[in-house]
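First, the structure itself, so that you have it in front of you.
What follows is an incomplete set of chains from the complex, kept in their original frame.
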Amino acid sequence: MRQFAAERDWQVFHDPKSVLLALVGEVGELAELFQWLPADSAADLARSEPLRTRAGEELSDVLLYLILLADVLDIDLRVAAHAKLTAAARKYPAT
Amino acid sequence: MRQFAAERDWQVFHDPKSVLLALVGEVGELAELFQWLPADSAADLARSEPLRTRAGEELSDVLLYLILLADVLDIDLRVAAHAKLTAAARKYPAT
Amino acid sequence: MRQFAAERDWQVFHDPKSVLLALVGEVGELAELFQWLPADSAADLARSEPLRTRAGEELSDVLLYLILLADVLDIDLRVAAHAKLTAAARKYPAT
């Protein structure tokens, strides 16, 4: 993502609040895919085309902006996420 | 909104989580309008077309789904918002 | 909202992107109220306390930031929403 942005001179736009709003935009597109699906058949419907490909694209857009935001903030998302999952495991012990 | 939905037999889709996701979708479209604008000129840019009309449309979409969600939940949004603003005024006294 | 902000010298913070992120924050709190409720009983659960009051508060927070954003953008939300609903009625004729 860093190289992709640099090759297009897009870094100038990538302050945290702007990237965060872009992330919100992609989460909105993901929501639009699922909003009117019945809750109990949404997972099955998403296993068939064309929803499957569309969902993969929107999930990816969210991920890519999330990674970009972590990069802009100089945060190692892998390390942070492992720490968060470990903390969650302590907070909510397995049954 | 209630009449609009009823005339189209859309109430069947209007469970709270679905309407909430539709609201999220519209907030995402609103975010997309502003995401790459410079923070300090966004308000001025939004006073000119075509952004002005687009912003009005997206703000409206958010409002309409918010009103629909209040209706689905049988909540009087006017009363609730007045109460919230009064509570906020007590919590944060004027300087 | 305008008077409320002015009395606290908060207008300085109210550029469109900041208010929009505040709106996103409130939509997030609304989502947290409903996320794990079963889809087909969410409306009924929201008719009982304590969820009823909480939902009213979060819906209000979203509304208040939406109104503030419209004010910052100098958009008459009432007029815009009526226009949007009229346009939607033309786009999707009643069955």
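For clarity, chains are labelled A, B and C in written order, and residue numbers in each chain start from 1.
Operating definition for what follows: contacts are C-beta pairs under 8 Å (C-beta built on N, C-alpha and C of every residue); 3 or more make two chains touch, one makes a residue touch a chain.
The shown structure was predicted, so the numbers you read here are calculated from the model rather than taken from an experiment.
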Every chain here is the same sequence and 3 are shown, so how many copies does the full assembly contain in this file? 4
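As a working rule, only the chains that are shown with their structure count from here on.
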Please work out the Cα centroid separation of subunit B and subunit C, and write it as a whole number of Å. 4
Subunit A-subunit C separation of Cα centroids, rounded to whole Å: 23
In subunit A, residues with contacts to at least two other chains: 17-18, 21, 24, 39
Which of the residues in subunit B come into contact with subunit A in the complex? 13, 15, 17-18, 21-22, 24-29, 31-32, 34-36, 39
Interfacial residue positions of subunit C with respect to subunit B in the complex: 1, 4, 7-9, 15-18, 20, 23-24, 27, 30-31, 34-35, 37, 39-40, 42-43, 46-47, 52, 55-57, 59-64, 66, 69-70, 72-75, 77, 80-81, 83-85, 88-89, 92, 94-95
In the complex, go through subunit A and note every residue touching subunit C. 17-18, 20-21, 24, 38-40
